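Note that one protein chain of the assembly has been removed; the remaining protein chains are unaltered in position.
Chains here go by letter, A and B, matching the order in which they are written, and residues are numbered from 1 within each.
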Amino acid sequence: MKMHRYEEIWLTCGISLIVVFMLITGYQTFAMDMGPPSHIETIDPQKVDQTAPFDKPGVNKIGENEYEVVMTLESFVFTPADIEIPAGSTVHFILTSKDVTHGFEVAGTNVNAMVMPGYIQKITQKFGEAGEYLVVCNEYCGAGHQYMSTTIRVV
Amino acid sequence: MESVKPNREEDRHNEGHSQKGTLFSVFMVGTFIALLFVVVFGLYMSRL
Partner (left out) sequence: MNKLLGAHPRDAALSKTYMFVAFAALLLGGIMGLLQTIERAGLFEMPSYFTYYQALTTHGIVLVVVLTAFFTIGYFYAALSHTLDGLLPKVRKMAWIGFALKIVGFVFVVVPLLMNKATVMYTFYPPMKASPYFYIGLVFIVLGVWMCAFGAFIQVATWRKNNRGKHLPILSFFATGVFVLLFFGSLGVTVEVLTIIPWAFGWTKTINVMVSRTLFWSFGHTLVNIWYLTAVSAWYVIVPKVIGGRRFSDVLTRFVVIALVITNIPGGFHHQIVDPGMSQALKFMHVFMSLVIAIPSMMTAYAMFSVFERRGRELGGKGLLGWFKKMPWGDVRFLAPFIAMVAFIPGGAGGIVQTTNQLNQVVHNTLWIVGHFHLTVGTSVILTFFGISYWLIPYVSKRVLTPRINKVGVIQTIFWTIGMAIMTFSMHIAGLLGAPRRTSYTTYGDHAVAASWDPYTVVVVVGAAFLLVGGVLQLYAVFHLMFRAPKGETEFPLAEPEENASATPYWTERWGRTIILMLLLVAMAYVAPLVNFIINAPPGSPPFVTW
C-alpha cells in the first residue's frame, strides 16, 4: 500500500508515541508493582458477613506506618465509615460488595477501583499529608447512590 | 479472483500537491496527545 512519505513519518511518530506511553506504564506496572487494582480472589457474595476478614470490618495496624482497612460496600454505605489514619501511612484497602457493583474512589488520589459482589478487591495508597479525603462510590448502585460516601481523616 | 497491480514508480512520491500543511497539522495533533498524556501522567505521579 503506497503512502506519501509524510504519512509514513506521521504514523511512525504517532505509533512511537503510543509505544512510549505503553513502555512507561508497562514498566511501572510490571517492574514497580504500580498496576491497576486487579486482585483475584473470590468470596460468596451472600456470606460476606460470615467470611473472614469481612466478619470484622475495620482498620488494623499491620506495620510501622502500614494499615489494613477491611471494608464492605453496600447500597448505600461503606463499613467502616469515617476512618482515621496517621499521616505518612501506607494503607491497604481490602474491599468487597454485599450486593451490587460499586466503585471505590478517594477523590484527589489514585484510589479508584471497582468492587464486585463475589470478588475481593485490593488497592493501596500512601497518605502523605494530613487532611480529610472524600470517599465516594462512583458506580451507579441505586436510588441512594449520591449518598454513598464516607471520609478518611489523615491526622 | 485476485488482481494485483505492481507498485508503480509514479505513485511512490505522488507530489501532485504539497502536503506540508498536512504534516504540520498532524504533528500538532500528535503534540496535543503528548501534552495531554504529560498532564494526566503528571497528575497520577503527584498523587502516588
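We adopt the following convention: a residue touches a chain if its C-beta (ideal position, glycine included) is under 8 Å from a C-beta of that chain, and two chains touch if they have at least 3 such contacts.
Since this is a predicted model, take the numbers as computed values, not measurements.
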item	value
Residue of A:3, A:87 or A:130 touching the missing chain in the full complex	A:3
Residue among A:22, A:87 or A:130 touching the omitted chain	A:22
Candidate in contact with the missing chain, chosen from A:59, A:77 or A:116	A:116
Touch list for subunit A against the chain that is not drawn	1-4, 6-7, 10-11, 14-15, 18, 21-22, 25-26, 28-30, 34-46, 75, 99-101, 103, 105, 107-108, 110-121, 132-134, 136-147, 149, 151
Footprint left on subunit B by the chain that the document does not show	1-5, 7-8, 10-11, 14, 16-22, 24-26, 29, 32-33, 36-37, 40-41, 43-44, 47
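Methods note: only the chains that are shown with their structure count from here on.
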item	value
Centre-to-centre distance between subunit B and subunit A (centres being mean Cα positions), rounded to whole Å	35
Complex contact set, residues of subunit B against subunit A	7, 11-14, 19-20, 22-23, 26-27, 30, 33-34, 37, 41, 44, 47-48
Subunit B-touching residues of subunit A, taken from the complex the two chains share	2, 4-6, 9-10, 13-14, 17, 21, 24, 34, 108-110, 126
